[in-house]
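These notes are about the structure you will find just below.
Our next item is subunit A:
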Amino acid sequence: MFHWESTPLTGISFLGMVIGAVVVLGIALAVVTYAIYFERKFIGWMQLRIGPNRVGPLGLFQSFADILKLLIKEDVIPDKADRIMFLLAPVIAFVPSFMVLAVIPFSSTHVFTAGLNVGVLYYLAISAITILGVVLGGWASNNKYSLIGGMRSAAQMISYEIPLGLSIVGVVLLSGSLNMNVIVAHQAKMWFIIPQIIGFVVFIIAGLAELNRTPFDLPEAESELVAGYHTEYSGFRFAFFMLTEYVYAFALAALATTLFLGGWSGPFLPSWLWFVIKTAAVIFFLFWVRATMPRMRGDQLMSFAWKVLIPVALFNLLLTGGLYLL
Partner candidate 1 sequence: MSTEDNNTSDTVKATPTASAAAKPAAKPAKAALPPDPRVVAALANGETIKTALNQKLGVPIVVEVSASKAVPILIIDKAYWVQAVQFLRDDALQSYDYLRMFSGTDYPNYIEIAIHLVSRQHNTALYVKTRTERDLAVVPSLTGLFQGVNWEEREVYDLLGVHFEGHPDLRRIMMWEGWKGYPLRKDYSPFEDLDERGGNV
Partner candidate 2 sequence: MAELRSEEMVLNVGPQHPSTHGVFRLVVTLDGEQIVDADPVVGYLHRGTEKLAEDLQYTQIIPYTDRLDYLSSMLNNYALVHTIEYAMDLEVPARAEYLRVIVMELNRVASHLVFTGTYLLDLGAMSPFLYAFMERETIVELFNEICGARLTYNYMRVGGVKWDAPNGWLQKVRDFVLHMREKMRMYHNLISGNEIFLNRVKGIGVITQEDAINFAMSGINLRSTGINWDLRKNVPYGIYDQFDFNVIVAEHGDCLDRYWIHMKEIEESLKIVEQALDKISEGPVLGKVPKMIRVPAGEYYRGIEGSRGELGVYIVSDGKDKPYRLKLRRPSFVNLQILKKLLIGQNMANMIAILGAVDIVLGEVDG
């Protein structure tokens, strides 16, 4: 419909792009708000509890209440903290999470999607920038525990980038392109999850670790000693880090949908609805794992990435390449 890349840049098209970006931001924030609400509800139901049900009908306004609470908190900046870095870290962490949504095809008409020919690579590269924000947050807090937590978190995220990337290469091999739209088009007959089942498993596990979610949430666990990189952050800056985590959860689920579950393709229902259903299913799976699993220890987590996931991902590549040749 809108072919931004082939029409010359006029004032109107620029305005259109800005509005589009704002709309996607709005959608992302709405998704995050209700993802938080549904996480609490689902985990509550799995634990024989009700979950939030007071604020608004069925507790639907709970996230707004939480955000309002965080907004009106006092903005505390530690005295000896590096002020500029301290203020910059949440921004550096959050902005990439929103930027990666640009390449995800939400529907068959690709309204807000940039049809980048290196879409997958763009996603991986931009999402790695968040790690900078994490380390910066840990460093700028001037707190040895935050620093250790930030380092651990960064080490974990960097280590799991590799299996994440490797698991995607199988999909790229099968579809012959890094362009997300092309990948979705190739899944019209069969979703890539079937030939790439090993890749999908590696992707989900590595994705969980990227998101710092249970069972890989050692860097931010409350019952551990070192409280993590966002200890010193309060109020809305803390909300930024939380927002980052949930927007990434949405982005990762969207990526999983696009690469493995056929994107927006599906019979009968409108394409965007299929996209919503599949993404919601992946997000639900993430919540489910959080309710069920205990936490992995730091050293076990790292050795799992390097000694188990990477060999499995490489094996998957070998298999895909071999079968593709045949």
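How these were chosen: all candidates are chains of the complex that A comes from, given by their letters.
Couple of notes before you dig in:
Here is the rule we go by: contacts are C-beta pairs under 8 Å (C-beta built on N, C-alpha and C of every residue); 3 or more make two chains touch, one makes a residue touch a chain; residues count from 1.
It should be emphasised that the depicted structure is a prediction, and the values quoted were computed from it without experimental measurement.
Here subunit A is shown alone, and of the candidates 1 or 2 it touches 2 within this complex.
Residue ranges on subunit A touching candidate 2, taken from their complex, read 43, 46-49, 144, 214-215, 217-218, 221-226, 290-300.
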